[in-house]
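Here the complex is missing one protein chain, while the rest keep their positions.
The block that comes next holds chain A.
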Amino acid sequence: MSSLTDRYVAATMRAVPAQRRLELAEELRGSIADMIDDRTAGGQDHASAEREVLTELGHPEKLAARYSDRTLQLIGPRYYLTWWRLLRLLLTWIPAIVGVLSGVTKALVDGEPGAAIGAAIVAAMQTAVQIAFWVTLVFAVLERTRTPLGLPEWTVDQLPEETRERQINHSDSIASVVFLLATIGLLIGQHFQRWTTDDGTRLPALDPALWSFWLPALIVVLLATVGLEIAKYRSGRWTWPLVAVNAVLNVAFAAPVLWLLATDRLLNPELVERFAWLRDGGTVEFARVAGAVVVLVAIWDVIDSAVKAGRAA
């Protein structure tokens, strides 16, 4: 059986460049022997002295890295900030865009609107993982080869003009926009996806007659809300005009929905016909619950925006 020293030297040499292995191995072996001798001369037995010496020298790969002047970090301080900024920039937009695109493709080209949201989430996540992996890999290689990036030096002109902290952050805005676009997708999608009834016929959940006016109108309101999100992001915080626009948009969405629910015009009558529970007065209950949710969400959203505007002022 080979000694601990042999194993230690072999483990260290595996991690140093081949051309200097032989000489390094001999020197390291000699140094270890010197250190052990020094301890055994003091009365210690050989085995425990060897253990002590090798423990003192530490992890072989760490020692090898010191010998070959190699870094023991994936991305060091030289590249870290560039890596992090690039990664954030790419992860903010690309997965969301890819997700929306593949969701839309699934719904419109493949004709499977029901699978669109799932497809969008999967595509977005895969894209995010791919971006993170490849960007990190490139920077890890740069770190190891110590390639100069030749980026311009930082100057004071790059300082953001904003000195107050942003109230509206990046990811919240993106999440809101994605949510709004998904809602629009859902309104359009339900018409094509259709609800499978007991007897196997497939029907839209909302009354197709609403397409003549109400559904397009609701979609326009949602698109206007996307515009509001963008305006809010650019201003960096809630302002009173934004709160006013937000309140108007909330009313413009909630009021028609409430009215349609109250007059029993939202759900597809053919669908109602086919479900015993809906037919026997279930629509009233549905209108109550859905109406309450719509009102609560709208009120909460308006109050929230007003509180935040008050805080930002």
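Remarks
By definition in this document, contacts are C-beta pairs under 8 Å (C-beta built on N, C-alpha and C of every residue); 3 or more make two chains touch, one makes a residue touch a chain; residues count from 1.
By our rule, contacts and distances are computed from a predicted model.
Protein name for the hidden chain, per its UniProt entry and selected from "ATP synthase subunit a", "Multicomponent Na+:H+ antiporter subunit C", "Phenylacetate-CoA oxygenase subunit PaaC" or "PadR family transcriptional regulator": "PadR family transcriptional regulator". Residue A:57 is the one among A:57, A:74, A:108 or A:295 that touches the chain not shown. When the full complex is taken into account, the listed residue touching the unshown chain is A:26, out of A:26, A:110, A:172 or A:304. Seen across the whole complex, the unshown chain contacts chain A at 23-24, 26-28, 30-31, 33-35, 38, 56-58, 62-63, 66-67, 69.
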